[in-house]
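Missing here is one protein chain; the remaining ones are kept as they sit in the complex.
Coming up: subunit A.
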Amino acid sequence: MAAARCSVEFLSEFSDCQSDSVRFIREDTNLFLTSGHRDVLIFSVQDRKVKTVIQFEDSVTFLDLSDDKHRLYALCKNGGLYCIPLPQQLSSSPVNKSPEPMLHVVSDDSLVLKNAGLQAFTIVKKILVTLSLDKSVWSFNLYEEPGSKPFCKLAHIQITTVTTCCLNVADKETSVSSPPVLTCIHPEGSTSVKTHQSDLHPHLEPHLFRLLFGVDAALVSSPVILCGLPDGRICCFPLLVPTLTGPRGEQRSPIRVLQSLEQPIVFIGTCISGEHGPQSLIVVGQRGKLLMVRSKPRSSEGKEADYSFNEHSVRGPVLCACVDDKRLFYSSLNDFHALQLTTSSSSEAMGTEPQLQALISNSLGVCRVIALAGPYTNPTGSVQLLALSSSGRLMRVNLPQGSEKGILSRLSSSLAGQRVKDLLASIGNVWERAESLKQKLQEKNESLKQLNQVLNICSLLLESNGKEKQSNMDTKPLISCHGAARWSSLLQKTSLTLTCVLENSSGCTLEHGWTLCFQVHSFYQHPNTESASSSYSFPLRKLDSGQKLDVTIPLESNGGLFLPVKVCCSLSFSLCALFGPEASSPGVFQLLKEAGSISATLNTLTVDWLDALRLEGSFSPNDIRCNTVSEGIQAFLRSRGVSTKHLDNISNPGPVAVVVSVSIELLKSKLHLSTTSSLESSMSVLNWLVSPEKIGSVKSPVVNAYSPDGCSVKIMAKEVTLGDFYSEGPLEALEIRVESSSVAAVCGLHHAILRRLLDLLRDSSAQYSHTRNLKAQSLCEAVRHVEVIYLFTLQLFNCMNKVLRCHHMNHYSVKVSEHFNSSPEFNMRQAMVTHKQC
């Protein structure tokens, strides 16, 4: 279908409009407009500006002018009907030259009527007709206009609302919201309205008027008030006919229901001019029902003349409508249509029923029109409509000329080009929107996928943790982390680092968003630092299944190296990673930030003195720097030629030694040693202690190494027989002896060895079924005792670092030595681990 294009002029722009309460009426060159607010604007179409603003006490829902156009009536939301004389400058428009609109505030004094149920009103022939709804009764009240306040009530007509049980709730709501429509239809020939106002007052040809509204109204030439109620009924009553007697002599109700559209009524009007006036009454419903009432010609058989109701349907919702002589203009939300109402002459000649013919509707390409005024014929003869869009734009729509030919004729090339441009632009807009929606959807899917994977991984980790507890590390967890301490030198400074390997042998991929976290807890808390632990985190980019990730973390905290160190490693996932910060709303983002992370513990590692030993031969001794302060001072003094002999004597009172004896049988069974030779077993035990990951690296029963603080340490192992220890006879034991000039090293190593032994026993106690009473209790106590000593030593060295006072240092070192030497044997004995038969 060829579409007619109309030209649209933008006249002005107002604020947003509420579609159900926009009213505007045109009077000469002025436009009275309300958009559901408190203001009524008087807009001059010529000057294209608002001349006057009339402000009411509440938002205005309905407007009308009095017959003589001297008074403006406005119905406000509070149920008050106000009447104000129109400002004078309207009649003499050129007087008001000031650019600013004038403001009139309407006070309470202009209130004419007040009734909360007031819905609509109209003024016809100096009679004010109001329609109000009160407790399911629609009442029409007629008042004299202009009258003294309070208005003198002339008459009162009532009609009850129908119960709308057949309509669903949504319908009910809309029917409540949409106001009733009041239209006055004049019989043709009422001379007073035949002047310029004829377009404001619809009229009907006498024949149809008589048929529709009765003999009485026709004889008296009474205007008829037609009311489209929200329930869809079209009621009518003659305005100026007194209450009449019915056929039985009873009182006749003046009100009559013509028809019901069963949907809220938007518009009532007349159209299709014939010889004697418009030949058709037209009613438009909100959901697109269109009712045309036409008179049937009196047939040749002399049958009484009749009128016909023809119902058509247009695509709803219809927001507003108006009629031309032959066209109905209506606005659905998306488009503005012109509907050709005339039936073609051929069908009329054939006498066929007009409803058989489809009505031709044309889109005019204007959207979101919510109120219409017009049509008007301007001096040049073209037909114009005034339309107000929901965004508050006031437009003048110039309709295409020549209704019959113009619409169907070919479009001119420029118009076609314009239309193509419009179409392309709108296609572009739609594509853009579709694309953004698609992207959003994709993002959402991805997030969900990721979240699913995260949850999978979490369950995997938790499962493996549980398994670990049950069966003692029989199966390797699918995602694991293990590490080893290494010495590395950087910028001429050697430091102890922990190299950890995260191994992903599960089927899942650790995606972006996962973080590998380490928490390093130092055994000794340095008095200067707040916390003994430091944490490191490594965000993963992507770790596919089977891949490994190496990370190295320093073990020295800011106060130096304090062994042993406990390292907890865990994997955590932050939910924020699921959404980009711009994708989600700030509220959601905040929520995720506060409580949005999942974390699962992987492993806990301990690095002790044994791990930190540097075996002789594995590096050059030159690399060992003077790490301790005293050595540094000594080196400094030496370089200055000062004799440090005295100092040497103090600091090196001779090697300190500690001995740990362990039952051979126990070690053999725990470490799965098969050898019988004492030398080999000693070497194996040493190897287990010093470098458990490299079997066979220890070639002699004596291991020479350097402690982390750079002192040389000697660890020896030999088999001995303890005769006096065990009551059941002599006990074959392995004696592990640690010797060093550094007390700290000895203590640390001692502690480390005992701890390892304890771990060994702990692991085995659950494993072995034949119960042996292990002296674990005493071993624990021994470990605790050593720990105390070790802590003491650490404190001592700390003090040495702070205050270099020889005698002080001396005092401490002596004290420690004494402590050791006083009852080393006892200590060792306590630490002895034995088998004892039940």
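Convention: a contact is a pair of C-beta atoms (placed from the backbone, for glycine too) under 8 Å apart; a residue touches a chain by one contact, two chains touch by 3 or more; residues count from 1.
Assume contacts and distances are computed from a predicted model.
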Chain not displayed: protein name in its UniProt record ("Ubiquitin-fold modifier-conjugating enzyme 1", "Cytoplasmic tRNA 2-thiolation protein 2", "Ribosomal RNA-processing protein 43" or "Fanconi anemia G"): "Fanconi anemia G"
From A:219, A:257, A:427 or A:501, residue that would touch the chain that is not displayed: A:219
Candidates A:53, A:102 or A:155 - the one touching the absent chain: A:155
Hidden-chain contact residue, picked from the options A:48, A:70 or A:126: A:126
Touching the absent chain when the full complex is considered, from A:105, A:244, A:257 or A:679: A:244
Option touching the unshown chain, where A:38, A:104, A:252 or A:486 are the choices: A:252
Hidden partner interface residues of subunit A, rising order: 125-127, 142, 144, 148-150, 152, 154-157, 207, 210-211, 215-216, 218-222, 237, 239-252, 254, 298, 301-305
